[in-house]
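The following block contains the structure, expressed as structure tokens.
Missing here is one protein chain; the remaining ones are kept as they sit in the complex.
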Amino acid sequence: MDRGMAATSGTRYDHEHAGPLATPRGAAPAGRVPLTPHPDRLLPSEPSQRCIARRLYDSVRDLPLISPHGHVEARLLADDDAFTDPASLLVTPDHYVTRLLHAHGVPLADLGLRDSADDTDPAQPRDVWRTFCEHWHLFLGTASRGWLEAELHDVLGVTVQPSADTADELFDELTVRLRKPEFRPRALYDSFAIAALATTDDPTDDLSYHRALAEDPSWSGRVVPTFRPDRCLDATGSGWTTALDDLAAASGIDTGDYDGLIRALENRREHFRAHGATATDHSAPDARMAFLDAVQAQRLFDAVRSGTASADDARLLSQQLLGEMARMSSEDGMVMALHTGSRRNHHPDTLRRFGPDTGHDIPLQAEFTRALQPMLERFGTNPRFQTVLFTLDETVFSRELAPLAGFYPSVYLGAPWWFLDAPRAMYRFRDAVTETAGFYRNAGFIDDTRGFCSIPARHDTARRVDAAHLAGLVAEHVLSEDDAALVIHDLHDRQPRKAFRL
Amino acid sequence: MDRGMAATSGTRYDHEHAGPLATPRGAAPAGRVPLTPHPDRLLPSEPSQRCIARRLYDSVRDLPLISPHGHVEARLLADDDAFTDPASLLVTPDHYVTRLLHAHGVPLADLGLRDSADDTDPAQPRDVWRTFCEHWHLFLGTASRGWLEAELHDVLGVTVQPSADTADELFDELTVRLRKPEFRPRALYDSFAIAALATTDDPTDDLSYHRALAEDPSWSGRVVPTFRPDRCLDATGSGWTTALDDLAAASGIDTGDYDGLIRALENRREHFRAHGATATDHSAPDARMAFLDAVQAQRLFDAVRSGTASADDARLLSQQLLGEMARMSSEDGMVMALHTGSRRNHHPDTLRRFGPDTGHDIPLQAEFTRALQPMLERFGTNPRFQTVLFTLDETVFSRELAPLAGFYPSVYLGAPWWFLDAPRAMYRFRDAVTETAGFYRNAGFIDDTRGFCSIPARHDTARRVDAAHLAGLVAEHVLSEDDAALVIHDLHDRQPRKAFRL
Partner (left out) sequence: MDRGMAATSGTRYDHEHAGPLATPRGAAPAGRVPLTPHPDRLLPSEPSQRCIARRLYDSVRDLPLISPHGHVEARLLADDDAFTDPASLLVTPDHYVTRLLHAHGVPLADLGLRDSADDTDPAQPRDVWRTFCEHWHLFLGTASRGWLEAELHDVLGVTVQPSADTADELFDELTVRLRKPEFRPRALYDSFAIAALATTDDPTDDLSYHRALAEDPSWSGRVVPTFRPDRCLDATGSGWTTALDDLAAASGIDTGDYDGLIRALENRREHFRAHGATATDHSAPDARMAFLDAVQAQRLFDAVRSGTASADDARLLSQQLLGEMARMSSEDGMVMALHTGSRRNHHPDTLRRFGPDTGHDIPLQAEFTRALQPMLERFGTNPRFQTVLFTLDETVFSRELAPLAGFYPSVYLGAPWWFLDAPRAMYRFRDAVTETAGFYRNAGFIDDTRGFCSIPARHDTARRVDAAHLAGLVAEHVLSEDDAALVIHDLHDRQPRKAFRL
């Protein structure tokens, strides 16, 4: 019955004999397919635009990388230990990768995650890598596929596509290569031309790894901590009292009352600044902040601490504490990065067995106009205060974020984040905000990555997308190529330095 | 005063003498204009993309059609009666068409709909057809225009555009043609190369037409029912008690208490499965489901049944019953298709006079992340359970649906639906979901049509759009043409079979 032809083979494509539940054989080509990322990837195909885009991309391709927000740990560079194998490097720790494999029925334990409800060990790296390679086609069209191709080819020198047939040879080849000196973290840091790397750290962290790097004469890089106090601000969870005890221990300040908690937080911010921190980072359900007076705050604190408060009171206290962070930023000048709108740990059984950050945080509708008004009324025009706003909800790009950043000197547009840090989503972001806010209210790109080797791939993607976007504007005579060349340079150099005060 | 020129005529365009309320004469060209849908329609105009898109489109153009959700009735094929005339076939039953004519001031009765508040007969088919042809230009740029051009030209062999001048000859020509054997429903079913067609049926339907087809040796097609229990689940409306009585009669199970209702629904699902059903279909105001215990459910049922319940209680019971559908699907394996977010019958006077499905169901904001959490907590990773999610609100494509389908093995992305089943909206859908969920979490295309002759036109549109979208990715070197060829084949063959278990 099937009269269809595979576009490129010319041979009859026989789908009748494949069961509906079989892995789509079509998309998983057998044998060896070369891995050759195209030099013009992500650039427009229309010839006049492509020529412009190439020139713009070439002008920033080799700029040093500025990474003001991410999840690489200072310890990685302080210890400079070799990576062990490709699965532990590229698969198991990357919830972008594990979540999509899980969606296709692969148990997380088969990807190397430990199941706390199961005593047996998770799969071994070689088996994890095989599973990943067998499902490589499932990533077609995703942001992860682009990053992984670039990591494998540009960073790790792989020249064949992962597949069932190439899994073992790739595993062996990469395991050997990763042990070489030039693939150690510090060597990669240099070869990536990283100018500044910000880590994300708990207020109780003594930052010893940051200090060790700073004091190491053999190390010339720049790794700064970021103050991420979510644990201490989220008064709705069971972990809050523990967090306050840890904070007291770290600061030497009693956190048994509201004023003590505030002083302890201020103390740790100072500790972070002393180690080079220029920013704080906050995850919250939404952007609302409260500004209660001292008496109300103390009463709320006591109620929550004693466990007699309602869920609403606990939420209000969390909003009050986030408001205090804004107030502190307006005094100490630390840039306030705000990530909101994610429903964390959507699937309780997966949380129970595999822990948080395992791929089931799902975005929610965002609202900033009303939520941020009380804070911006207080600090929006304060020259010491600066905030960078991130969202998982595209609808606020043109409706709320660009208008806010187009009036308040303190508000910077954060790069498209998380599910939106992908080429087409970045393009939609530029399309949505530029006409209202221009280019100079942007905080530039952040990679937000846990995967050290994905840093250059992610920045390269962002530079290609900006080159493509600007080339379209140049080709349609909205701005000149000279202006575009200077804009793209600023987007990947001056804007992130300025927005994060690096 | 007008110094404008019509682009192509070169003659002065005289608008001074046309009253502001006149039909835009400009857009309704007089005389005979040929109807010649272009073979490359909907493919990108940029030459490198067009060549790729053509090859991709050609590779799936003739694939058999899989239609897992629509509103064609089994009786049409069981009886195989000839269609009578073009107005009754293409205009009167298509609320996409009648609604837009209504928006331009054409009374629905003039389009053949019976006005229950008016004893006089609605317009005759020939007059309906004239009205439609006179307003043909109003459909320029709409999805309906594309489908109608394809139906008229490719299916019905029309070679001239509808217009005031051609209305009568087209009516006569088509009325004669529709009586020919090759234009009977079964002959068209074969010529459309339909591989599987799912109808949408009430739980009380005895499915006799499906049985008749199955038992007819002269019939080789595949027509399966779909279990659509909205009437029995919506406890907020006056029709609910009647629906329960009908359900009791059909199942032979007393629906006077909650347990009886549940058993009766399970009984009918089994009846549908026995006749080949693989899926259930649900329309609801939103995606919330409740999971009360038996005692609470019985109490709620009694209150609503006795008319003593509040509107909130009735809504909660409806959510509870939808939750039972998810539970049943997790046991019997019927795929749960969920369509939410439409405000039905927005204009009460039109409902009163012309009934439902007359073009004034208007979309609402959608929310899935919170709404589906309780259900997905229970069944999201259950291998028996599968759901396909549809929305009328584009904003959830990237924000909620792709992230959910990118983690939960049970969640499939439904095709852009209803107002969004149009070329550009389909393109935006691919753009929004692919980077997060890839291609293999898609349920493929559904035509959702009441118009039998529009089935090939709608699938052809979807194949063209997918070819165009993939061609863009290939031309920008995001994936190879080989991979794209296999992806588009799977999108129109394996994915719908897999998602709907056909």
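By written order: A and B. Residues from 1 in each chain.
Assume a contact is a pair of C-beta atoms (placed from the backbone, for glycine too) under 8 Å apart; a residue touches a chain by one contact, two chains touch by 3 or more.
Keep in mind it's a predicted model, so treat the numbers as computed, not measured.
Enquirer: Taking the full complex into account, find the residue in A:R352, A:R370 or A:R384 that is in contact with the omitted chain.
Expert: Residue touching the absent chain, from the options given: A:R370.
Enquirer: Please identify, in ascending order, the residues of chain A that touch the omitted chain?
Expert: Counting only chain A, the missing chain is touched by 46, 48-49, 55-56, 58-64, 193, 195, 367, 369-370, 373, 376-377, 380-381, 383, 395, 398-400, 402-409, 411, 431, 434-441, 472-473, 475-479, 481-490, 493-494, 497-498, 501-502.
Enquirer: Need a quick check: the contact residues on chain B for the chain that isn't drawn.
Expert: Within chain B, the residues touching the omitted chain are 1-9, 13, 15, 18, 20-21, 24, 26-27, 29, 37-38, 40-46, 99-100, 102-105, 137-143, 145-146, 343, 346-350, 359-360, 362-365, 392-395, 419-420, 422-425, 428.
In this text, only the chains that are shown with their structure count from here on.
Enquirer: Superposing the C-alpha atoms of chain A on chain B takes a rotation of how many degrees, nearest 5?
Expert: Rotating chain A by 120 degrees superposes it on chain B.
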